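Apart from one protein chain that is not included, each protein chain of the complex appears where it belongs.
Think of it as A, B and C in the order they're written, each chain with its own count starting at 1.
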Amino acid sequence: MADPRLEILERRLANVRKIIAVSSGKGGVGKSVTSVVLALALRDRRFKVGLLDLDFTSPSTHVILGVRDLQPIEDYGIIPPVAGGLSYMSIVFYAFDNPAPLRGLDVSNSLIELMAITRWGELDYLIIDMPPGLGDATLDVIRLVKNISFLIVTTPSILAFETVKKLVNLLNSLKTPILGVVENMVMDDKGRIRGEVDKLGVRYLGEIAYDAGLEASMGSVEKLKGTRFYVSLERILKGLL
Amino acid sequence: MADPRLEILERRLANVRKIIAVSSGKGGVGKSVTSVVLALALRDRRFKVGLLDLDFTSPSTHVILGVRDLQPIEDYGIIPPVAGGLSYMSIVFYAFDNPAPLRGLDVSNSLIELMAITRWGELDYLIIDMPPGLGDATLDVIRLVKNISFLIVTTPSILAFETVKKLVNLLNSLKTPILGVVENMVMDDKGRIRGEVDKLGVRYLGEIAYDAGLEASMGSVEKLKGTRFYVSLERILKGLL
Amino acid sequence: MHEWALAEGIISKADRIAIENNLEITDIVIQIGELQQIDDEILQFALEQLRTDNMKKARFTLETIKAKLKCRACGEEWRLDLSSLDEESSEAVHFVPEMAHVYIKCPRCGSPDFEVLEGRGVWLASVRGVRKDG
Partner (left out) sequence: MHEWALAEGIISKADRIAIENNLEITDIVIQIGELQQIDDEILQFALEQLRTDNMKKARFTLETIKAKLKCRACGEEWRLDLSSLDEESSEAVHFVPEMAHVYIKCPRCGSPDFEVLEGRGVWLASVRGVRKDG
């Protein structure tokens, strides 16, 4: 039996110029905050930007953005609502505040279903907030989204970086493009990660300091734009464009 | 066709007095450090302790413990090697430093396979370091390990706590026992999480401050035992025993 | 109305099969998992509208497959009573069938950890046609 969803998935992304998966081997390194702020910063430069949260079992971007009372519109598929100027899609539109205990197969199916029915329209950038680890979602975007590239987030900790090495190794062996590595939550810069990233043959894009003011900005796009985190990411973005 | 592994899995744990899954909805909250330090602290109280790393796609406990050149022994199954006084089992004994791109189904199969062949022998405690999220590993330990209880780790961040609420909700609906919640990486105590945990009807076990000295202790059991993290967890443990 | 999106996928897949095998398609059978509660009138209408030149006279047959679930925790197998879902949950499962794990529990043990044995999604079950000349 043929799965008709795979047939349209690619077409749904046909008018998206650049697709960036924000990823890491590890959780808690700042993928979600980076995804949101990256999307907002691109939007501030007048790009048309979409944000897709693929961390189905622990979605965070809706909390960071402060999304409330929004819902996609059903129209020959579904049209993502706009949050903070971004075309925004998340499983929380369907799971709400309930736990979503999804096995890998369910994650894969949900991802395919959502991507097959979501009509992004024309976008300059689609930013995808990935779940941690090298599981179904990561393997599926690599396999199904042809022109994807990865932005990797790490912290200065050896625990995070060990998993990042594995992710780089995997992406390299699959010839999936890596934009580079962002070092987040830097407290006292020792330059260790920069050297390690160089050794991997991957671009070190810059660092984002630990920002004690970030937590108080959660849920407000305006406040997020006033954080040091935002300023740091802006600087990194300059080197990326 | 019948799967003979499920038949023996339970028996392998028959002589383990207490099994604790260290879990969280979210990554990067300190599950792995908590697992290792909890296991070491129990061991210091003369208990027989095992540590099982079930975060197959981004294992960390071997880095925290500084495990090197160890390998299980094959003997009517496999016997976990001893690291820092703990009977220790991790997928890195088989994947080494390579990336392990496993879909949920593979995670589930690996977990069942490992648990079916590992002979823990007599243990007072088996600590299980869980991957983030509500996926295959979490659903499998709930389903397959009858006398398991969960120790939940959160940070003070709303992002972490939102996912912890979902985990609590899931465990409650399955009547899986929750030992309580540990609040990790506390910087300036506002007591917010304690209040929220109370509201969930779950025990607040205590807090662990952000410990700038932790990173330098990675890979050395001796150094870990000298950290403020260890002292805080010791205090929490007193309330648990 | 996201039935149109699903119809698009079906037509496109069938069209590709037609091209690859040089077929004039006469019959297309589509299986619809009950879980997703597709509006088959809308789907049928969408298929008619979207049909391509390679399937000008094709007949679309829609078959609904009953949902059958099996609990991974206790082994219970059951057929779903979809009317037990409230509107919001029902809508969610309509768009993303896996949301079943959010809104449905095993009737025996209460676990959301079940397998959908049958009745998930929309599938192109078979395509028949006659070979075109040349």
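Quick notes on this one:
Basically, a contact is a pair of C-beta atoms (placed from the backbone, for glycine too) under 8 Å apart; a residue touches a chain by one contact, two chains touch by 3 or more.
What you see is a predicted model; the values in this text were computed from it and never measured.
The missing chain, though absent from the view, touches A, B when the full complex is examined.
One of B:V67, B:I91 or B:I128 touches the chain omitted from the figure, and that residue is B:I91.
When you scan B:S58, B:S87 or B:S110 for touch with the missing chain, the hit is B:S110. Only one residue from A:L139, A:A209 or A:V231 touches the chain missing from this view: A:L139. On the side of chain B, the interface with the absent chain consists of residues 1-8, 11, 74-78, 91, 94-96, 98-103, 106-107, 109-110, 113-114, 116-117, 119, using the contact rule stated above.
By the touch criterion stated above, the residues of chain A touching the omitted chain are 139, 142-143, 170, 173-175.
Here is the rule we go by: only the chains that are shown with their structure count from here on.
Comparing the chain pairs B-C and A-C, the larger number of C-beta pairs in contact belongs to A-C. Averaging C-alpha coordinates per chain places the centre of chain A 30 Å away from that of chain C. With centres taken as mean Cα positions, chain C sits 40 Å from chain B. Chain C has residues 112-113 in contact with two or more other chains. Listed for chain A are residues 98-103, 106-107, each touching two or more other chains.
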